[in-house]
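For reference, the structure is listed below as structure tokens.
Every protein chain of the complex appears in place save one, which is left out.
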Amino acid sequence: MLVLKNLQHNEFLEKVNQKSGSNVLNCYQCGKCVSTCPVSGYMEITPRQVMQYIKLAEDEKLFAANSTWYCLTCSSCSARCPREIEIPRVMEAVRHLAIEANILPDSSKIKSIKKFHDIFISMIKRYGKMFELRLMAEFNLRTGQFFKDIALAPKAIGKGKLKFKSEKIKNLKGLKRLFEMNQKLESEIQNTENASKHESK
Amino acid sequence: MARVGVFVCYCGANIGDYVDVPKVVEEIKKIKEVRFAFDYKYMCSDPGQTTIKDAIIREKLTSVVVAACSPRMHEKTFRKALLEAGMNPYLLEVANIREHSSWVHQKDKVAATKKAVDLIRMAVSKSIANQQLHEISVPVTKRALVIGGGIAGIQAALDIADAHIPVLLVERSPSIGGRMAQLDETFPTLDCSQCIMTPKMVDAASHPFIELMTYSEVIELQGFVGNYKAKIKRKASYVKFDACTGCGACWQKCPVKVDNEFNFGQGKRKAIYTPFAQAVPNKPVIDAIHCTMLTKGKCGICEKVCEKGAIDYKMTDEVIEREIGAVVVATGYDLWDPKPYEEYGVGRYKDVITSLEFERMVSAGGPTNGLPIRPSDGEVPKTVVFLKCIGSRDESKGISYCSKICCMYTAKHVMLLHHKVHDSHSFVFYMDIRANGKGYEEFVKRAQVDTASTYLRGRVSKIYQKGKKLIVQGEDAQIGQQVQIEADLVVLANAIVPQKDAPELARMLGISYDRYGFLSEAHPKLRPVETTKAGVYLAGCCQAPKDIPESVSQASAAAAKVMGLFASDRLKKDPMVSTVLIENCSGCQNCIPACPYGAITTEEIPIMRGSKDLRTVAKINEGVCQGCGSCVAICRSSAAMLSGYTDLQLMKEVIAL
Amino acid sequence: MKDKKFTYYPGCSAHGTSEEYEHTLNLVCKSLNIKIEEIPDWNCCGATSAHVMTENLALALPMRNLILAERLENSTMVIPCAACYSRMKETKIRLDEDFSLRTKINSTVDDGDYKGNVAVKSFLQYCFEDIGIEDIKEKVVKPLKDLKVACYYGCLLTRPKNIAQFDSPEYPISMDKIIESLGATAVEYPFKTECCGASFSISNTEIVLDLSSRILDVVKDCGADIIAVGCPLCQSNLDMRQKQIEEKMNRDYKIPVVYFTQLMALAFGYPKSELKLKKHMVNVEKVLASF
Partner (left out) sequence: MTNSETLQETSTEKETTWEPVIVGFLCNWCSYAGSDLTGTSRLQYPANIRIIRVPCSSRIDPVFIIKALQSHADGVLISGCHPGDCHYITGNYFARRRFLVTKQLLSFIGIEDERVQYSWVSAAEGAKFAKVVEKVTEGVKKLGPLKFLKREDLL
């Protein structure tokens, strides 16, 4: 049974609202998002339920679910939401909080999705640009699925779809700095948040 | 020399405990205009009032100040006392030393006392400037104007007329009956709308006290409560109603076919037509846009076939003027256009229809004689999906309010479908079921159980064509899963919205309306049928979404209000209204736009007595004036004056400190 | 027609999977006398990963490009890739309406001096709004008579509606209008903006197969010969993965998936050999044989 605490000060809700720019309290559970979402069938907690969990301040439950990682940010839901909630950005907010809290769903799928994004970003960091082939290769290697899409690769390469050449951007230094500074920003925000948390406690 | 009497009340302990009353009296006695000051436990009690009356006579008082509770509480009481002592009641001033002193400064008796003294001093000073005022009384024209011939309008008209008060019932379409005439059966009893409606329509048309004006519109309302002047435009019908017998020869012979708007374009009507079979009056009008005789001058068949010679192509609009005492507005509602729901393919898929289109289909007198069909191929639908809250409760695409009746009529549609097509099945997508009326919840239960229909909680996200079927994609929130239905027909319960021209009407009548365009009542709870304009009342859906019982009861309520208004031959009115000192008036006319009630006009007066040269000055209609004083504050030459709150009175109050 | 000029942001895939998109875009602009000025030293906008992982980086990466773009003298910045376009536009909008956020992120970019004076448009939007159907019609020399095209917009060209601020998020018609102006027929079908699975292409393939198959099914039903797209991800999902889908769902589509620019170039009279049709997995030649 889920035991509900006094929700007068729902920190989780406040954070999500602040990050997403929408007010989750507007949700009246009509379910149009679920019926819209192309992947809601794959989600452990459907978008409609996500909204409710946020209202109930059940952050861990959400962090541990695959839902926010499966969101494709296709925005079909927000285009149809009668209460004009930017659901993808709510999902994003929850995901970011999960990353900050460093809680991942215990599923290889999610791990591989996250891996993919990590590789992606690290590549940008290294080259300033992205190369599908290297991305695919690196991803498959790191996730130990050496032969995934092996059928596609040669054909794709043959058709010049996937290139071996890799151009770098000139101002890589600047880009590195950009990465570092943003990292700092993120951590600063977290620290201040934690600080405020301690104060409130 | 003014002789003011001051009466300070202890109000038991309410004032006595926190204000040093004897001290107050002692202070007040120092004011030289104060002839008599006296304190008493309960001034509002009989003995209290008696002391006031006696003092008035004994001390020949010129004005009276009662220091007690808020004037909003007992001003009337004490005014009566003055009257009974033969004194003009408006020579009274009340100093509010309870709500404004003893109750709000309970911790500081000295300050409270001091304040009480000041408040009384101010009242005394003002009362000296008070003048004798006399209740205004205006005559009443005992004729009511009812705008709109739907069920609300008809009900109001009948109730008023039954009290032997003449009623002018104005309807802009060719027949009365309104929306209700379009309905098949009505919830929660499933009695046939026509059967209960038609008798009332006939009564209204034949009632000796009702003057029915169809195909007409109210275009102007002048004047004030009890004394309105209404201008009504009678649109050219090209048919002499007095001559026409409604035999129908004309519309049978008319060659021009037009989409039937009464059935939402399902089926055709002629260019000369009555909107529906039971129309009242049962006399046709010619639709000037489509009639070839009026557009091209060709045809003229109806004229030939009409034995009574009732057709008159030369007819023009005429404006009729009537004196009116009160107005009941019952202009009804419109339906929200669901086009913004692109995801439902509204407009792209023929078989996605609105609730009222479905209503016409299943109604016996409708285009398909009561058989529901798929507009695309005319086949009888077996699987029908009903979607609720289309436009309602949807800030993004529609409006944020609940349309109130959709839950009920959808349940009704489910039943009607089941009755007409036994092997059909209904799916209903809902967010909440709102069945808060007598017998409503039971009705919904019947719809769910007796017809074995499937109610699904959730909103549909997408509808698309696959072969002949419509794929309806939604969520069943109970099981928390996406569901898909292969439907033959989809019915959208689209929202109730105000008539498009409701704001125009409101401005013309001088009443207010809300952000949606619904006409506003004077008070949401205690004055639900009145408007802020005296003598103008509301009935039915022009004020907010309502079902039939509510519309009818509000109509009767409005009728009762009209009767109450007409009960006396003259209307009494608070004399605290504005007047113009014409000798001061410069004729700048700044006051005219300042008046919220349009009570101010101008008049020409001689520059000086006997002179022929005229000048323009403001003229205030005390019947219309509500006494806000905007004109007074805006007047540069202090010509406008608000009785009871004159500049002198307020100024004296200000400087009395 | 007076000369037009725009700032061009290719996006990473333009130099990889979708070079035929960029190539034909150039051809199209050439025959419309539109000058193209590529942003010097542009960087990846972060799509589709940055915004998944972090908030600031997802804004900083596009912002750098926006700043570089502002240094060129063009009023508009045009982006072929729907994903890049979406990130870029969202960043712009959020920076423009939130000043503190703007200054915060701006400080992380090398000599950042963001002003917000460059309009961001997808190439589709640019064709529809800035070039205009009429001017496109004028240039058509080889009408694509009775070619039945299913215009597939995907998610990001018209959504989120407050970001894209273009056409309809549910039932867009801009590409259809363009295709019609080329003499082809744009078929009516209900899945114009359903999601193809996008970035899951690599990391979560079976979802992509599932979603893309739904789209291909509907397109097949509506009797289209070919799918026109404006997004490299959609293209690769529907084209590269089509065979896999056919195997998995044992269906038979064989529907070529091309960029709408390729069809424009074709109609503008460029020989097929120049359209890089060979780059597509599903054979295109058969369908376009008659042109």
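Should a chain be cited, it is by its letter among A, B and C, assigned in written order, with residues numbered from 1 in that chain.
One rule holds for everything that comes next: a contact is a pair of C-beta atoms (placed from the backbone, for glycine too) under 8 Å apart; a residue touches a chain by one contact, two chains touch by 3 or more.
Everything quoted here is computed from the prediction, not taken from an experiment.
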*Could you tell me which of the visible chains the hidden chain touches?*
B
_Option touching the unshown chain, where B:57, B:104 or B:364 are the choices_ = B:104
*Sole residue of B:112, B:352 or B:585 that reaches the chain not shown, by the stated touch rule*: B:112
*May I ask you to list the residues on chain B that touch the chain which is not drawn?*
27, 30-31, 70-72, 96, 98-101, 103-108, 110-115, 117-119, 121-122, 125, 512, 532, 576, 594, 596-597, 626-630, 632-634, 642, 645, 647, 650-657
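Heads up, the rule we're going with is that only the chains that are shown with their structure count from here on.
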*Identify the chain pair with more contacting C-beta pairs: B-C or A-C.*
A-C
*chain B to chain C: how many Å between their CA centres?*
54
_Residues of chain C touching at least two other chains_ = 170
*So which bits of chain A are touching at least two other chains?*
76, 80
*Any idea which chain C residues touch chain A in the complex?*
12-13, 15-17, 19, 41-44, 46, 48-57, 60-61, 64, 104-105, 107-110, 155-156, 159-161, 169-170, 193-195, 197-200, 202-205, 207, 211, 236, 240-241, 244, 278-281
*Can you check the complex and tell me which residues of chain A touch chain B?*
28-36, 40-41, 46, 48-49, 76, 80-84
*For the chain B and chain A complex, residues of the former touching the latter*: 343, 389, 393-397, 431, 457-462, 473-475, 477, 480-483
